[in-house]
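One chain of protein is taken out of this complex; the other chains stay put.
Chains here go by letter, A, B and C, matching the order in which they are written, and residues are numbered from 1 within each.
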Amino acid sequence: MEDTKKPWAGRFEKPTEPSVEDFTESISFDKQLYKYDIQGSIAHATMLAASGLLTEEEKEAIILGLKEIEKEIDQGNFSFKKGLEDIHMNIEVALIRKAGEAGRKLHTARSRNDQVALDLRLWTRETITQVSTLIEGVQLELAQKARAHLDLIFPGFTHLQHAQPVLLAHHLLAYVEMLERDKERLADSMTRVNRSPLGACALAGTTLPIDPETTARLLGFSQVCANSIDAVSDRDFCLEFASNMAILSMHLSRLAEEWVLWISPEFNFIELDESLCTGSSIMPQKRNPDVLELLRAKCARVYGNLFFLFSLMKALPLSYNRDMQEDKVAVFDIASTVTASLSLLKKVVNGTTFKPENIALACKKGYLDATSLAEYLVTKGLPFRQAHEVVGKLVRRAVQEGKTLKEFSLDELRQSSPLVDKGVYDFLGVENCIKHYKGTSSTSPSAVRERVGWWWDRLWESKKA
Amino acid sequence: MEDTKKPWAGRFEKPTEPSVEDFTESISFDKQLYKYDIQGSIAHATMLAASGLLTEEEKEAIILGLKEIEKEIDQGNFSFKKGLEDIHMNIEVALIRKAGEAGRKLHTARSRNDQVALDLRLWTRETITQVSTLIEGVQLELAQKARAHLDLIFPGFTHLQHAQPVLLAHHLLAYVEMLERDKERLADSMTRVNRSPLGACALAGTTLPIDPETTARLLGFSQVCANSIDAVSDRDFCLEFASNMAILSMHLSRLAEEWVLWISPEFNFIELDESLCTGSSIMPQKRNPDVLELLRAKCARVYGNLFFLFSLMKALPLSYNRDMQEDKVAVFDIASTVTASLSLLKKVVNGTTFKPENIALACKKGYLDATSLAEYLVTKGLPFRQAHEVVGKLVRRAVQEGKTLKEFSLDELRQSSPLVDKGVYDFLGVENCIKHYKGTSSTSPSAVRERVGWWWDRLWESKKA
Amino acid sequence: MEDTKKPWAGRFEKPTEPSVEDFTESISFDKQLYKYDIQGSIAHATMLAASGLLTEEEKEAIILGLKEIEKEIDQGNFSFKKGLEDIHMNIEVALIRKAGEAGRKLHTARSRNDQVALDLRLWTRETITQVSTLIEGVQLELAQKARAHLDLIFPGFTHLQHAQPVLLAHHLLAYVEMLERDKERLADSMTRVNRSPLGACALAGTTLPIDPETTARLLGFSQVCANSIDAVSDRDFCLEFASNMAILSMHLSRLAEEWVLWISPEFNFIELDESLCTGSSIMPQKRNPDVLELLRAKCARVYGNLFFLFSLMKALPLSYNRDMQEDKVAVFDIASTVTASLSLLKKVVNGTTFKPENIALACKKGYLDATSLAEYLVTKGLPFRQAHEVVGKLVRRAVQEGKTLKEFSLDELRQSSPLVDKGVYDFLGVENCIKHYKGTSSTSPSAVRERVGWWWDRLWESKKA
Partner (left out) sequence: MEDTKKPWAGRFEKPTEPSVEDFTESISFDKQLYKYDIQGSIAHATMLAASGLLTEEEKEAIILGLKEIEKEIDQGNFSFKKGLEDIHMNIEVALIRKAGEAGRKLHTARSRNDQVALDLRLWTRETITQVSTLIEGVQLELAQKARAHLDLIFPGFTHLQHAQPVLLAHHLLAYVEMLERDKERLADSMTRVNRSPLGACALAGTTLPIDPETTARLLGFSQVCANSIDAVSDRDFCLEFASNMAILSMHLSRLAEEWVLWISPEFNFIELDESLCTGSSIMPQKRNPDVLELLRAKCARVYGNLFFLFSLMKALPLSYNRDMQEDKVAVFDIASTVTASLSLLKKVVNGTTFKPENIALACKKGYLDATSLAEYLVTKGLPFRQAHEVVGKLVRRAVQEGKTLKEFSLDELRQSSPLVDKGVYDFLGVENCIKHYKGTSSTSPSAVRERVGWWWDRLWESKKA
């Protein structure tokens, strides 16, 4: 019984109702913070000793005890107690069992309010690093596919209609660019994550002579939160993290959606390695891209958690409120969902085979060279708006006659515009379009080749590092 | 190894990549559907036998096997395998081990697509019943508190400012009415939940001579889904359930917010039994209403799940897509969150003590009788808009002089309006206001007394039933 | 200046800061409630006269004035004033100008709190009716297309992979069924919308002798809200309406997504009338299905408004809070978005042409008859699970040999299973599959024909009514 006596029980005459323990406990999910909690407590004890609030012996006993507890949890030998509410109290009570008096001193000049903020910041910091690495893994696979298909012409889409020819490598690099911004956002957010709330205690600071700069330094933080009330009230860093994960998930859902399309019998642009497909319980012929569908679905899950967090924080008065306990439910689920998605996507990209023949057939549909023809007319002096109209009418005729543009004779083309000369055929057909593109952001073969190389070098270096 | 061979493996040469199994499995959460899955399979087997697709002996072997499996799961003796993806395959493979050939026939004229829709409908049906009962439990506690405080006058608020006096019982009944609508919505939704998708198979129905009306009847459904494609694509019933749970949670959050306010030292209208309070790790004097804060927070969690579901279903082509596997993550979390909240709230209401003296003091603030006075002037013939202005100015004066309205002398009151006579004092002060209210929806003592009795009888009957 | 003097100005010494007027006004959007506000005020005045709180002459003057104001607004001759905050005050002040003393009496026993609840309920009631009619318009067009293509076989999809053959008419009826549930939900919600809040006044009722049952009856409500505090606090009916609109929008987004796919060059199953397509500013050949994309997008807009509403109402203490003013921003936008979407969709369905030849080609891909073959083996006595495996392996061989299933010789098929006899060919090929389907919810030709007829009759009757 002693075991689950609340450390705050002094003011209370009655024990807590068991259903309240069930409802308010967070140990079932915040136990995954244990490493951060122990890391934080070691730094706190170190600072307390330096400040004269612990003796060296007490500090050593605490650190030893905490390390033992960490090992027990690592090895699955620690017995978490729901009656002790959360990871903080579970560890503190275990420490007191191990370190006696010294253990009773660990919570000096600290509250669960700043402690949980600390743990969550340490967790977020590490999760950001982990997610960034996983993003680079996906980027590298994409760059590798781009490198393997440097010359493959692909139908570019707008409105899911054929628009203009692009290089497949260019399309794949579009994903790489998106993911790069996701990494940038995470990196930017780090300055706000990497601040130490310790010293804020419950909300006001403490009357004891502590040194928050020391704990911050020991834990690798770049600064101490400037205001103690804010330090325990602030969950911006969770919201910013969650928003960034949601944008990333949105990107993954766009890729997943496209690949679900590309793998359908109608598109048939790609094949997914069989080991990544699943079957049907009733339809014997099925090979389904469930992994891609689930990648798309996980985006919704991350969105849900984001909205959970935003709703949670709306209109909460300062400073700490227990509502904030639920923040971890959301961010933990976001992290596990996104890391699983990125790990899987890396395999999916790797296990995808493009089908050049089908893609080439698709490039014949939809008059992908129409804009190129209009631009050709511009070089002959026709204002673009008229060139657009001329080509629009020509396409209309082509559709009626069941022809491609390059199947028109020069005479037929000249009926549309006398500016046309035989050089026009150098601008028709997707191969010709592609070779004429200009500019570093365009799908010009040289620009794409260069950008693929740039990414490859950069990502490969990063991987080796 | 045989154990986790996929039932759909025929068309495949390669085994599934383990990380794909991890990413696509649902057994970790859909195992809680086992009772419904088994119930559905028993009905399905019964129908197959009646349709001549199973012999009586096969049917018996299947039912026996399923009941054994159910018992094993009940008792925690069943070994769930991630490689078998979901609850359906885990049970089917176990059944084949028990019942051999017969087990291999159970999936005749059925797909996981209609099977999971069935299980989820059975689960939703039962959850709706369970939530409705829990709502009535809360309503009964509220009615009981109302009954215990039939005459306690309470400051009615708009804009969190004092507005007019009400009876506390009337305020408590407002919650009862809200919750009643929540029950109504659940009851209405039942007609859409209670339809059997069986017979839809993958999406098209079957060429075998089955009888979906029989399975529907055996499972207590009121009808068979009319269209097989729709039957496996439809998750409306989940969205409707989730929306209804979100509205209910919103109601709980409003109550929780109010009670957090009432328990603050500034309001100090209620006290929560100590066994329902928790303390602070640092501040020795604290007794915090964490349960109420978490009740408020859980609303955000339900909202998040609702948005997850809506996002998930947006723009999914027909019919079944694997994205829909994630629906269960959301609805299961909603159900456990809401049922825990309702169970706890029942205890919270029961464990709450109102503080009549503090409430009476509050009723002296804020000129709660101002509207009553304006209405008195209306009975004397003054148009309401002028009466409003007269009283508004009088309140301004009262504020300046630090008086309540009934502390004005008759002369002073008559300076505001010569229509005032000495009968005015019968309309000033909250006790007088209360006694003059009229109409069944108002806070008139007789109306409230009657409504409390009506609710009490109804809820008490329902509880006994 | 008199014109914008606040009707509540009595208690105030200072005028309202203009930026506060800008921030708090709702007249810019709630003016669209004017008809309901006037309708409600006429009923209220009628009741006040019957209750002796107005003379007959006053009542007549009020009704006359209100009707004049209605006509002025109808004709665009009414000058809305932001300083008068909302539609209620704008009309009241105009009425006082017209009807003098009598006008000053209209607000007797009424508050804006119950008045706005009333207006919003009247608006919701009418909007529900309007949306239901629009849904039926879409259903009728879908039924008409189904009727026009009773025999067209279509590739049924799961996971966006070819699954089994279905009738196009069956697929179209799946949408009709979905939309029917949307109508059902709206009809169910009506019982909660159609309750009169009048009599609740600010929150407590009134001390004046009014008769809320009379106003309720005059306005066609089925009952009076039972509790005055609840009556002014309750926005469930908005949330329920918004949830139902969101589910409906989700359905529209699924249709839109499918049709965007079907119109792509890769699917090429449908053509949209040119008058419904739009072009590109740069690519002359483009004919884009923008209307379908926007239909899909509008779902997100409705979702956004839904979550706006849910967030708004979370944790608001009773009774009325000004936050609730924003509810109208959300529900009005939902209504205009959904009604525009439904109106447009009706035209889109009508303007869509299916392309039987392309659809027939698609039906040759993806081994749509594999399940039919497995079920054939079941009729020969093979347990389904083995039949599934036999056919799975056969499909694997067919893929390798580039064959369809019916291109296998009888000997080749018998190598898979000796149970096969020459009758097997009657089960291969999509035409054969289709004709063997059984059951009322399946895609069997007779079942589909019957259901199309049933819907047609019902919707046609409803349209004529």
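Here, a contact is a pair of C-beta atoms (placed from the backbone, for glycine too) under 8 Å apart; a residue touches a chain by one contact, two chains touch by 3 or more.
Since the model is a prediction, treat every value here as computed from it, not as a measurement.
Residue A:A200 is the one among A:I38, A:A200 or A:V291 that touches the chain missing from this view. Only one of A:E17, A:D119 or A:E258 touches the chain withheld from this view, namely A:E258. Remark: the omitted chain is touched by one listed residue; of C:H44, C:R112, C:H149 or C:K393 this is C:R112. Within the set B:V348, B:V391 or B:I434, the residue that contacts the chain not displayed is B:V391.
Residue-level contact of subunit A with the missing chain is found at 7-13, 53, 92, 96, 101-109, 113, 156-160, 163-166, 170-171, 173-174, 177-178, 181, 184-185, 188-189, 191-192, 199-210, 212, 224-234, 236, 239-240, 243-244, 246-247, 250, 253-254, 256-258, 261, 296, 299-300, 303, 306-307, 310-311, 313-322, 371-372, 375-376, 378-379, 383-386, 388-393, 395-396, 427, 433, 436-444, 451. Considering the complete assembly, subunit C touches the hidden chain via residues 6-17, 19-20, 22-24, 85, 88-89, 107, 110-113, 115, 201-202, 273-288, 290-291, 293-294, 296-301, 303-309, 311-312, 321-326, 329-330, 340-341, 343-344, 347, 351. Mapped onto subunit B, the footprint of the missing chain covers residues 155, 158-164, 260-261, 263-267, 279-290, 293, 307, 310-311, 314-315, 362, 365-367, 370-371, 373-374, 387-392, 394-395.
The criterion applied here is as follows: only the chains that are shown with their structure count from here on.
When C-beta pairs in contact are tallied for each pair of chains, B-C comes out on top. Within subunit C, residues 158-160, 163-164, 261, 307, 310-311, 314-315, 371, 388-392, 395 each touch two or more of the remaining chains.
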